[in-house]
Each structure stands twice: as structure tokens, then as C-alpha cells.
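A single protein chain has been removed from this complex, and every other one stays in its place.
As written, the chain order gives the labels A, B and C, with residue 1 at the start of each chain.
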Amino acid sequence: MDFTIPLLILAIPLGMFLLLGLAGMKMSHKTAGVLGTLGMGTVLVLSYFTAFQYYFSGNPEFISEAGQRLQSIIFNVDWLAFTPNLVIRLGFLLDPISAMMLIVIPTISFMVHLYSLGYMKGEKGFQRYYAFLSLFSFSMLGLVVATNIFQMYIFWELVGASSYLLIGFFYTLPSAVSASKKAFIVTRFADLGFLVGILILSFYTQTFDFITLTSDPGSVLASTAGATFMGCSVLTLAMVLIFMGGMGKSAMMPLHIWLPDAMEGPTPVSALIHAATMVVAGVYLVARMFPVYLQVPSSLEFVLVIGAITALYAAVVACCQIDIKRVLAFSTISQIAFMMVSLGVARPEIHECLGYMASMFHLFTHAMFKALLFLGAGALIHAVHSNNYTAMGGLRKYMPITHITFLIGCLAIAGIPPFAGFFSKDEILVAVYGYSTFWGIWMSCVAGLTAFYMFRIYYLIFWWNEPDYHHRPHDGEMVMSLPLIILAAVSTVAGFIHFGEFVTWQGHEYQIHMDYVVAGISVAIALVGIFFARFLYLKENDRPRRMADSCRWLWTAANRRFYWDEIYMFITHKIIFNGICRPIAWFDRAVIDGSMNGLAIVTNKASVAIKNLQSGRVQQYVLLYLIGALLLAVITAWCVL
Amino acid sequence: MESAGSIIMYWIIALSIVIFSVLTVTTRRILRSATFLLFTLFAAAALYFKLDYEFLGAVQIAVYAGGIVVLFVFSILLTSHPGHKSERLVSHRKWIGVLAALAALVVTGGALISRCGLACASLPEMSNPTMKTIGAAMMGTGSEQYLLPFEAISVLLLACIIGGVVVARKR
Amino acid sequence: MDITLIYYLVPSLIMFCCGIYGFLTRKNMIAMLISLELMLNAIDINFVVFNRFLYPGSMEGMFFTLFAIAIAAAETAIAIAIIINIFRADKNINVEDASQMKN
Partner (left out) sequence: MFSNILIYFVVIPLLMLGLLAVSQNMKQIRAVAVTGSLALLGLSVYLLTDYLSLRAAGADAPMLYTDSWSWFAPLNINMAVGVDGISIAMLILSSVILLTGSFASWKINPHPKEFFLWLVLLSTGVFGFFISIDLFTMFMFYEVALIPMYLLIGVWGSGKKNYSAMKLTLMLMGGSAFLMLGLIGIYYNGGHTWNIVEIAQGNLIDPSWQNFLFPMTFVGFGVLGAMFPFHTWSPDGHASAPTAVSMLHAGVLMKLGGYGCFRVAIYLMPQAAEELAWIFLILTGISVVYGAFSACVQTDLKYINAYSSVSHCGLVLFAILMLNTTAMTGAIMQMLSHGLMTALFFALIGMIYGRTHTRDIREMGGLMKIMPCLAVCYVIAGMASLGLPGLSGFVAEMTIFIGSFEHTDTFHRVFTILACCSIVITAVYILRVVGKLLFGPVYDEHHLSLTDATWWERTSTFALIVCVAAIGCFPNFFEELIKFTFSPQIFAVIGMN
């Protein structure tokens, strides 16, 4: 395939970033917004075209005679050569998952660009906002098409930085500043693991290249056999550390704390970065390295356990949040954890790695309906100027479009057929039950909780009781509603895509079989969740309060997110800041600098002491001279005798 | 074996050297100190005479007693009030002085005693150096002749004259 | 009784030590100068005595003393000039007050 179009997919957002970033201040808001949106629109078209080429052209570059989808490098240029083997290349890799991401990212990004024209209207720094969006799109696209792990790391850092910039968009708000800082530092910490993982892996395999690593992992990894580092097998260590990077970006426990705070950013940004695209980078990373992970089943177990715990934790916490964006944030964490679990249980012997396919499928559908939910939440916040559901209620009458689309989103995430979430979640549950019943039941419970908390906020927002609105809420303007409608439509029908045809582990087609037992159970659980929510929150009543009172400590704990933030605060502030940084700074000033100053003082004192010998008092000189002379005489005499 | 007169002479000289030296440094009146110095210098001159260096003794009397001590007296009169006593010595100062002097005495005396054989050389016979020999030695350039030091001293004295004038000149 | 070398050296040594004592203890600069003269004289005596006792034929010691007397004279003259100058400036010739080259 010609490299022009793929190159343009990356170059246009970058160019747009530079253009808007450097010249944005000279433009009007409208020009900048339209320019950014048009740029993204072009990218959207180009990447649809590319993905279409990949899936449907039948080009032998992309699909073998036997119908296996291939990994194809469109271009790959040397960027930085560390050693002859270890070279960072910047390239463009097309394979089933990157082609899928080429659909997801520009779609969501374009929707968000469009939506923001309305949502961010009149905000100070509008041009800057679009510049950052472009930067993010560039980095995210660069990340998914990375041909080697280091390219991925580069763009990984770049998405982190653009996320930082966008979270802190309202830089005058201290909460936004600290949220952005937190997001960056937590993910940076995770990236440290990623980096060390890369260092270890690349040292032993002498390659960064994904294709080399994944096409025949057994032989590439042969050199790691038996190698240990501080008592662990290096390979396990490397894979776990690389996963740590993914944990950070994808907000897995215990590195999840930044994501809820990241909701301080503008809502469209939350939709784009913190719901649909960047946060799934961790999942994408594991999927990318999946053949290597398969070589180390213990690391996949690790992925599974982390994922499962996070899923439950986030779902429980989501039930007790007041801020609707926080609810959505925890729901995102929980759903990403679903994907992680799904990857964790993927084994060739279990439905031909169904988990892998299911995870990617869920990534796809989740991106759509979660972006929808966030944009819907944005419309709500725009209308009532508050993030809390307590300021909302009965909005179905005022905001019909938002209501319907939000409901579709909720149904999709709850896994009610025929909405998209049902199909993908069902595949995940099938995969999990195939692996172990225990985790299957666990994840089913989480799915039930998902339905409950989503409908909880749905009812609280759109039903419940109507507070006094200062001015009548209404749907957003057309540029805001249009993305909602489009995404709602996609969320409705996306489940019917034969995903197994397009994205599977090794590119072989996989026929999805509906497992009616699992499907039935999950739908039933979801319905139970929904009805429970309806029972509690349809109309104003005191049942929710009574329920919360009945186990107050649990409610408080969940509301405070099980005190993770406090724990982190304690570790970072009390232990690291007060326990390490301050003592070191003190040590530096007092001991190191003190000893240097001490040296100076001693010299000074000594010179003062010696200075007294040069007193100008002749008699003292003579006395000293005499003593010296006599001593010399004695010594001489001593020697002579 | 020397004559009794010579021995008595010696004792007189030696005792006056010792006594006047001690008095020179112990008296608290500066003018007396200068006077005792004069006596010491005379005693030294007497010693030179006794050792048959008449010329040297003469020079000692002329230069030291006649020149230097007069200078001292003048300067004392210029710089201090008559009858002025120097203040009493601080005791630690005195002790430092005594200790230093004693140390020098002990070390040097020890050296003297340890070289007893040398120290016990008795007076050999010597003919008195005549003025002629002294003059020849001072003006000659040969072996054991001292024209160069003589000239150097002359230059030094000249420099001292000029320097003294410059330093003492009223500004 | 034989007056040997040491009989001459001991008075000169005592004279020298007196000089040391005086030099170290007196504050009056002229008194110090006087002590200095004592020491010089003691040395002169030594030269002469050694010359006379050990090398009676030659005149090194005597000449040394001769020159030393000349230098002592010069030195005293300069020193007294300086002292008088200091006195003129300070109205005082205490050595401890003159510990700096410049006031």
C-alpha cells in the first residue's frame, strides 16, 4: 500500500497542532475550531479509507491466500539507532487491531471536535484547546500504528503529555492543575515500569520490533530462558513491568487514582481521552504484545487478577458517587478492566483465544457508547452548570435528544440486546466462563452492578424529582446533538458487526457463536440491576437514603473510593515528600554543604590563628626565632651526639 | 701560667662584664641602662686589650663608647622625660624573658661543656698585630686580606647615612 | 690558675643571655636596642676570643669584629632615626604600639 495516506493520517493532526499552537492566537475562535474539525474530518476519511483497504481490499499485503489477516508495515523509518539491532523506527503498522483503532480514534476524535465547537464556545483558549486535541489525536494515532515497542513508548508519553495539557486546560482552577499533575505523575510512574520492561525485553531479544517479537515469540524469547534478575525470571518481570505501563494508562488498580480526578478537564476531553481512546492504550498494549504474554501464562494471570479486582472495585465505587462524571469515570475503569480480564483469560485452547477478540470488540463498542455517555453528560452539565446529579432530575422533559441518546448509552453499557454492549460483553463472559467459573461469576456480578449504577444515574438525572432550575435546561445546539445521535446510532447497531471476521488473535476468521446460557444469565442480571435501580430511583423517595444508612460505613468508604486517594496522599506526601525529599534536602544543606562550609570555616579559623603569629610584635618574632634556633641547635646536637 | 696581675685583671674584666650586662637589662631607668651599657662596652674593650688586640679595643672605645652610646643618650633625651622610669614589668613577660635567656644559656652552655677539650685551650703566644699589618690586611686583595668587605661596609655606611637622613628628615 | 678559652666565653655568654632577656622584656625601643648591642658585643667577644685562642696567627676574627662594629654603628644610627620618627608620630616609643607598618 502506498504510504502517502497513512503518512497523512499522522501528519495532518501534527500539522494542525503546530498551526493552531503557533498561529492560533492570531485566529478567531471560529476559524481555529473549524480548521481543527476539518483537519480531523480529513483524517477520519483517510483512516476509514485505510481501514477499508485493509479489511476489504483483499490485497495480498493484508490477507493471505488462506484468509489470514497479516501484519503489514506501510513505512518504517529509522529514527534513533542505539545499537545496530536496537533501532527506534517510526513507522505505520497495519494489522487487524491497528486498523480497528484507525476507525475508533478518528471517529471519536471527530465527534469530539465537532461537539466541542458548541461545548467550548467562548471559552478562553479555544484555539489552544483545538491545538491540544490535534496533538492528542496525532499521538494516539501514532501509538496504535506503532511498529515497535519504543515507538509505542514515545507516543505513549506524548498522549500522556497531551492528556496532561487537556486535563489542565482550565489552568486557573487549582483542582484542574492538581488533577493534571496527578494524572501525569501516576502514569509516569507506571511508564517507569514500562520503560524498564522494555529495557529488559529488548536487551534479551535484541529487538523492539512487534512483528519480530510476536510472529515467533518462542524463538525470539529463547535467549531469556533461565535468565533471572534479582530472583525473578526476566521474561516474567519484563512482561509484568510492561503491563504496569498499561495499568497506569488504563487506570487499573492500584494506579487508577488519576482517572476520576482527570474529569476536571473539559467534558469532551474526558469523552475522547479518558473514556474512549487513551485509557484503552493499556489494553491495546497487552493485545499488541499478546503472543509474548502467551509465553508467560503467569503474567496473563496477573493481568486477569488485576483486571477482575479493578472491575469489581470500580463498579462498587461507581454506585456511590454523586458527580456524574465520576460515575462515568469509574464505569470506564470497570469496563476497561473487563477488557483486561478478557485478555487475561484468552488462551488458544479456550475458543481459539476468544478473549482476545472479545476484548477488542468490547474496546470498540465501549469507545462508542462511553463517548456517547460522556458527551451526553457534557450536554447535561452544559445545561445545568453542575456536575452533580443532585442538581439534576426530571430532565427527560427538557432535553429529549440527550435523554434518548443517554438511555441508549446506558442500555448499551448494561448489556441489553440488541445494543452494542450486549454482544461484546457477552463474548467476554463466554471467554471468562470458558477459563474459570469463579471469575465468570465474579464478572457477571460486575456486569449486574454496571447495569445498576448506570441506571441509577440515569433515573436520578432524567426522572427522580425536578429541582428548581434557574433557567430552563435545553438540549445543546446542533453541533452538540449531532455527535450524540451519530454515536447513539453506532452504539445501537455496532453489536451486529461480525467482529470475529475482522479482529482475531492471529488474523484467522472466528465465527461468533452465541452462547445462549451465558447471554441469558447476563441479560437477566442486567435486568435485575436495572429494575433495582428503577425501584430505588424512579421517583423521589427515601429508600436510597435508608439503604445508605443501613450500611453507612460501606457507603462512605465507597463514596470516598475506599480511601485510595488518602493512601496515596499519605505515601506521596508523608513518606516520600516529608520522609525522603525533605531529609535529603536537609542533608544536602546541613551535611554536604555544611561540611564544605565547615572546611571553609576551619581554613578561616586556621588562618586567623596563624595570622596572630604575624602580629607585628618584634619581641614575639624574636622569641619564636630564638625557640626555633635553640630547637635546631638541640636537634643538631642530638644528631651529632 | 699567667701572671697574677693578668689573672686579677681578667677577673675584674669578667665580673664587670657580667655585672654591668645584668644591670643594663635590669635597671628601670633608661638613661642608667645606657650608662651601664657604656661600662659593659668599656669592659669589652678592656678584654680586647688584654687579648692583645689594641687596635680593636681602640675602635671599640671610639665607635661604641664614643659614638653609639652618645647616640643612645641623645635619643633617650629626645624621646623620654628626665627621671622617667619604665613601668614595672608584667610578671609573665619577665618570666618569658628569663626562661628564654636561661634556655639559651643552657643550650649554649651545654654545647660549651660538651666541647671541653676545645674550651680548655690555653692562651697561645701571639705577637701584637701592628697597625701596618692591619692596614695591609684591610686594604689588600690577596689571601686573608679584606678590601672587598671593607668596600662593602663603606657602601653600607654610605647607604646608612643617606637612609638615616631620609628617615629622620622632618616631613 | 690558667685562664683558658672558656673563661672568656662564659662572660660573653652571660652577656648574650642578658641581651636576650632585655630584648624580650623591655618595651622601650631604645632599651631593646641597647640589649641588641649587648648581644652584638657578646658575639664580637666570641670572635675575638676564638681568633686569639685557636688561630693566633691570623686575623679573621678580629676583622670580623671590626666590621661588625662598623655595621652595628650604622644599624644603630638607622634604628635610632626610625625610633625618633616613630616618636615624632606617636609621642611614644613603646614597641607594642608600633605593631603595624602604618597607622
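Note that in this section contacts are C-beta pairs under 8 Å (C-beta built on N, C-alpha and C of every residue); 3 or more make two chains touch, one makes a residue touch a chain.
Computed from a prediction, not measured in an experiment: that's the story for all the values here.
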Q) Which of the chains on display does the removed chain touch in the whole complex? A) A
**Q.** Per the touch definition above, residue among A:52, A:82 or A:535 touching the missing chain
**A.** A:82
Q) For the full complex, which residue in A:385, A:498 or A:582 touches the chain that was left out? A) A:582
Q | Touching the absent chain when the full complex is considered, from A:3, A:75, A:203 or A:442 | A | A:203
Q. Which one, A:7, A:27, A:158 or A:322, makes contact with the chain that was left out?
A. A:158
Q. Of the residues A:121, A:181 or A:617, which one touches the chain left out of the display?
A. A:181
(Q) What does the interface between chain A and the hidden chain look like in terms of residue numbers? (A) 78-83, 86, 88, 150, 153-155, 157-158, 161, 164, 168, 171-174, 176-178, 180-181, 184-185, 188-189, 191-192, 195-196, 199-200, 202-203, 229-230, 577, 580-582, 584-585, 588, 592-593, 595-597, 600
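Operating definition for what follows: only the chains that are shown with their structure count from here on.
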Q. Between chain B and chain C, what is the separation of their C-alpha centroids in Å?
A. 6
Q. Measuring from the mean C-alpha position of chain A to the mean C-alpha position of chain B, what distance in angstrom results?
A. 103
Q. Mind pulling the chain B residues that touch 2 or more other chains?
A. 96, 100, 104, 108
Q: Could you check chain A for residues that touch two or more other chains and list them?
A: 623, 626
(Q) So in the complex, the part of chain A that touches chain B is made up of which residues? (A) 623, 626-627, 630, 633-634, 637, 641
Q. For chain B, which residues are in contact with chain C within the complex?
A. 1-2, 6-7, 10, 13-14, 17-18, 21-22, 24-25, 30, 33-34, 37, 40-41, 44, 47-48, 51-53, 55-56, 59-60, 63-64, 67-68, 71-72, 75-76, 78-80, 86-87, 89, 93-94, 96-98, 100-102, 104-105, 108-109, 112, 116, 118-126, 129, 133-134, 137-138, 144, 146, 149-150, 153, 156-157, 160-161, 163-164, 167-168, 170
(Q) Give the list of chain C residues in touch with chain A in this complex. (A) 20, 23-24, 32, 95-96, 98-101
